[in-house]
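What follows is a short report on a single structure.
Here the complex is missing a single protein chain, while all its other protein chains stay put.
Chain nomenclature is as follows: A and B, assigned in order of appearance, with residue numbering initiated at 1 for each chain independently.
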Amino acid sequence: MPDHLLYGVAYYYEYLPYDRMEQDFQMMEKAGINTIRIAESTWSTWEPKDGVFDFTYLHRVLEAAARHHLSVIIGTPTYAIPSWLAKKCPDILVETHRGPSRYGARQIFDITHPGFLYHCERIIRRLLEEVRDYDCVIGFQIDNETKHYDTCSPRAQALFREWLKERFPTPQELNQEMGFAYWSNSIADYDDLPDVRGTINASFAGEYSAFQRHLVTEYLLWQRKLVDEYRRPDQFVTHNFDFEWRLYSFGFQPDVDQYEAAEAVTIAGCDIYHKSESHLTGAEIAFGGSITRNLKNDNYLVLETEAQGNFGWLPYPGQLRLQAFAHLASGADGVSYWHWHSIHNSAESYWKGLLSHDFSEGAVYQEACVIGNEMKRLSPKLLHLKKENKVAILAGNRSQTAFKWFPTSQMGERPELDYSDYLRWVCDACYELNLEYDILNDTARDFGRYDVLILPVLYAADESLIQAIDSYVKKGGHVIATFRSCFADSYLKIYPDAQPHGLTACFGVTYDRFTKPENVSLASDTVALPEHTNVSQWMELLSPMGAETLCTYDHPEWGGIPAVTRNHYGEGEAVYLGCYFDKEGLKALFRTLFPDFGLTVPSLSFPVILRTGTNQEGHKIRYYLNFSGTEQTVPVETSGGTELFSETPVAEGQTLTLPAWGVNIIEEQ
Amino acid sequence: MPDHLLYGVAYYYEYLPYDRMEQDFQMMEKAGINTIRIAESTWSTWEPKDGVFDFTYLHRVLEAAARHHLSVIIGTPTYAIPSWLAKKCPDILVETHRGPSRYGARQIFDITHPGFLYHCERIIRRLLEEVRDYDCVIGFQIDNETKHYDTCSPRAQALFREWLKERFPTPQELNQEMGFAYWSNSIADYDDLPDVRGTINASFAGEYSAFQRHLVTEYLLWQRKLVDEYRRPDQFVTHNFDFEWRLYSFGFQPDVDQYEAAEAVTIAGCDIYHKSESHLTGAEIAFGGSITRNLKNDNYLVLETEAQGNFGWLPYPGQLRLQAFAHLASGADGVSYWHWHSIHNSAESYWKGLLSHDFSEGAVYQEACVIGNEMKRLSPKLLHLKKENKVAILAGNRSQTAFKWFPTSQMGERPELDYSDYLRWVCDACYELNLEYDILNDTARDFGRYDVLILPVLYAADESLIQAIDSYVKKGGHVIATFRSCFADSYLKIYPDAQPHGLTACFGVTYDRFTKPENVSLASDTVALPEHTNVSQWMELLSPMGAETLCTYDHPEWGGIPAVTRNHYGEGEAVYLGCYFDKEGLKALFRTLFPDFGLTVPSLSFPVILRTGTNQEGHKIRYYLNFSGTEQTVPVETSGGTELFSETPVAEGQTLTLPAWGVNIIEEQ
Partner (left out) sequence: MPDHLLYGVAYYYEYLPYDRMEQDFQMMEKAGINTIRIAESTWSTWEPKDGVFDFTYLHRVLEAAARHHLSVIIGTPTYAIPSWLAKKCPDILVETHRGPSRYGARQIFDITHPGFLYHCERIIRRLLEEVRDYDCVIGFQIDNETKHYDTCSPRAQALFREWLKERFPTPQELNQEMGFAYWSNSIADYDDLPDVRGTINASFAGEYSAFQRHLVTEYLLWQRKLVDEYRRPDQFVTHNFDFEWRLYSFGFQPDVDQYEAAEAVTIAGCDIYHKSESHLTGAEIAFGGSITRNLKNDNYLVLETEAQGNFGWLPYPGQLRLQAFAHLASGADGVSYWHWHSIHNSAESYWKGLLSHDFSEGAVYQEACVIGNEMKRLSPKLLHLKKENKVAILAGNRSQTAFKWFPTSQMGERPELDYSDYLRWVCDACYELNLEYDILNDTARDFGRYDVLILPVLYAADESLIQAIDSYVKKGGHVIATFRSCFADSYLKIYPDAQPHGLTACFGVTYDRFTKPENVSLASDTVALPEHTNVSQWMELLSPMGAETLCTYDHPEWGGIPAVTRNHYGEGEAVYLGCYFDKEGLKALFRTLFPDFGLTVPSLSFPVILRTGTNQEGHKIRYYLNFSGTEQTVPVETSGGTELFSETPVAEGQTLTLPAWGVNIIEEQ
């Protein structure tokens, strides 16, 4: 854990068109930048030929960093292999569902390949030996946005067979759980298991996805073990976990079980990229932050986020600063840009850094100077912000995989929305209402510390999770589940009894019919829904078994059928949403429900975002973030404190004026 | 031929998550279900290892079926191969235009592979031996929705070379008919014939498609011969022919010459799936039924149709019943659902059966109970309905293939509409006007029994067909041809003389220019067209040579040029449509023409569908089907009879009230 806020950049000395490191580091110091991350792309630089090493550049950077008071995070350089390695072991290049790969891009190798692992270990050990004597090295990033790269090599598939045998000792057990009789896929001998790439069996394919995710965990743990042999006790180990990519960090990461893989790090890290300019909302900062914070239930590092970012994300004046403090408000202990200078060749030249290609002290750099110096000054107040959210949202990779095979669309049609859209639907409704949330993994079982537990499209839920939910409600918890929750077991085998499986008593409702809504809207006597709340994507025809109907469908044929229900169960309550509908409708529903569940919905809402936590001194910190281009005047919700930027006292009943894209921070007395 | 209406389901004992067959069969009996189809997906169940057989499940099902008075149709289990077979003969997996295949899906093998045929024959013979002693087995389905799976194996291509040599003994003849000189493709030796997959020659590729279709016929005939060695005289042989798939059964099947392949069955069968809920029109039931009825010119079986079907097809109350009787009204002797229970794993879990995943007696099952018991009661009245339609529509696989290569779009652009769209345009106009039609193959030559013969985009027509058309009109027939008809010979070689080839006298018209209409509409003095009848996709600039102009184009440059013409020829008349236009315009044209052609256009039209035929007692049966969510009051067009559901008499001048999605059946005295 760092003892001050890290403000950093990724620095690529080896990418420079000419040597200007001294000038770069001077500019960093001026900007208040205190950390650089280096080395993660440099294998071909450190080891230009097989077994020939050259760390000249490394030492030059480390020595200069030390001189310029820059801390250094060392990335192990293994996410991009040198060309000579691909020539030496051609089958290192990953064989995927789409066939073999060609050398060129990063992340195109088979992480189970022994030759890869051999060379990987050698370069990591050599690098760690080189850096061990530098005090400026504060930690290590193992690999970079690691995935399994869809490895389907014979080697990986042989490992998968062993994985299956552990879980299903006989082919007959496998046949039964996977439903292999379908289309004559059943096997009498494990040797008959076919190449997984041809399968049409969602259970089988889904299990392979789970196996592939586990390969990532194993690989990261293996690198961690290597690093542990060299690192000092004060040095941390992190990894930059990232998110489902939709040209920005949109959703839950499908290819890594991050909650499991986080075992490999001492401090969680992440990469968050998001739209900017008029599209900046802060929602991804909150979403990605919630996941990363919950990986270790602690503060985390934003190891990469955009400076000028992708083409079309040129920050408006104020936005870079707003973003930086929004990360801290979510519990980050540091923010690091990708990257320092814009690149002059290759692929990502238009993913621009703090500096443009001309290295001038441009507008974005100038705003970074403001931020860096504010962060330096406020570090003691803002570091290690502790958050105690009362809303938990459950997410799971297996449910996500299920949506790949069984989307909310007709077979053969491309779904409009996917798993992460539904997850974000719930998260963003909370975000916009300033209901701060945690995102827990579906392996969590103890929800006792939360007032509300939300299950968005939690398709795959095993019996122990179902019992945990039931038990949580019985003991006074409040659960809100959406359509398609608890529908199948972990192997995506649909439960053959009343839905939602094992929870019909808890929710007081069941259903056996669902369809695609067309021209359907939501009606309610009890919820103050917006004028027209459109139902789309999915609707279940609910049959209450004791639950109260909160909303019904409005439609010529399905009209009057319950759509949302609420049930008292044990000491708690359980709400079931049988359909997807407009986010404004969901917010209306939350506004109705949450006060009954013991949670105050703040009067402030998006675009003014309110984030809170407790600092190291035990004081409550309130961030007021204005995600709009319009000045906002907001009431201060505290009995008194100090606005930290201006160092001015703030009293109850007072109002704050937030400029466009502005931020205020109040520390309570 | 069954002696009662079959009401059935596909039943997959081997797919069940737990054994509940007794309960299932009891529920079937209660519902009036009298038939199950089994076994077509079961190869890996019956033969779990190469040469090791286990028919325990089969006997268990057959014994229970007999106990529960269920007839059984046995499917030969050959459309999905076991994994061990693919491991044993890897080149069984089909090599297609897209390259080699992987194991997993059904229908991914090369039907010309001797190893496949060897194992196929062995499992079929073993199965037939097992079932021969069961009285409850009423018939066999050979294979399942068989296609050629685009086999392009060296084996298949060698057979194709022989196919060509039979038709073109010398390469020079082949060069000339195919136009191989184009782009230097001509060959001097059959050994130089290239892999068909690279060709840009539509004639060559089109002939390969015809060859592939013929492989299907040969394969089905081969299975039929095997079945004939075992079956009893009272047992039928059928096959579930299906249709061009556009996420539902939309059009003419491009990959099978069904009229030829039907030789392999004693009773035609088909699979019809269609949109539901507010999109249910019944048009596919009529369309698919017309084709299947004309395969053997007799009654047929609907071997598969949807219960709850694809996601988004949850039937409204009444729709399942309406659909079932609509099939019977088209000449079906039975209706069977795919399938009994919804599947808990694999790929088609959201293609739901009569029962949902929870096996409960849900709403859809309950409606099936009504239908089953009505069908049981009315079977003597409704079985073997004989239809004598007066409109014939000609369709052909070669014309269809032509549209793949020469669509109604610019080269390189994706066409908006394809062959089947134009076919359906004509069929659906007839359907909506309650003009019942037959769909004949382009091999038909005797049209004498029809009042009207329609040729929608009959691109490829050989000389004998052209003569048959000419002769039909001369003798008093009425033909309506659209644009792009009789343009090329069977090898898709465009006729090098005046268009439509060989029929300029018959139609009294010719043309040598055509283009894509933009901002063109249809004008007419003689046809009561809707206000604006848009012309799109294709327009020919017609030059009448004696024909009367019915419609002209409305356009700044092409305005006034004839678009639709009508010609007296011999004793008959010939109408030519030079362009595609709105369906409402086509219906207006039909309303003008048909009375002159001796056919009354009923006053009732869609959404009220009227279907007629003669039952076994020689009585006329009139179905009134309401394909709308609104109650309809309609006049009864008969001098008197009995409404069969209510068993109430109906008199002339009386009206019927059809509820939303309702059906009435009148048997005339």
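The rule is simple: a contact is a pair of C-beta atoms (placed from the backbone, for glycine too) under 8 Å apart; a residue touches a chain by one contact, two chains touch by 3 or more.
The model shown is predicted, which means the values in this text are computed figures rather than measured ones.
Checked against the full complex, the one of A:Arg98, A:Arg232, A:His344 or A:His568 touching the unshown chain is A:His344. When the omitted chain is restored, the residue from A:Gly32, A:Pro77 or A:Gly613 that touches it is A:Pro77.
Screening B:Pro169, B:Pro194 or B:Gly476 against the full complex identifies B:Pro194 as the residue touching the chain left out.
Which of B:Met27, B:Val131, B:Leu164 or B:Ala202 touches the hidden chain is settled by the complete complex: it is B:Ala202. Contact between subunit A and the absent chain runs through residues 12, 14-15, 17-18, 41-45, 48-49, 52, 77, 80-84, 86-87, 101-106, 108, 247, 277-278, 308, 310-314, 316-317, 342-351, 356-360, 362-364, 629. Against the chain not shown here, subunit B presents residues 178-189, 191-195, 197-203, 405-406, 408-413, 492-499, 512-516, 518-519, 556-557.
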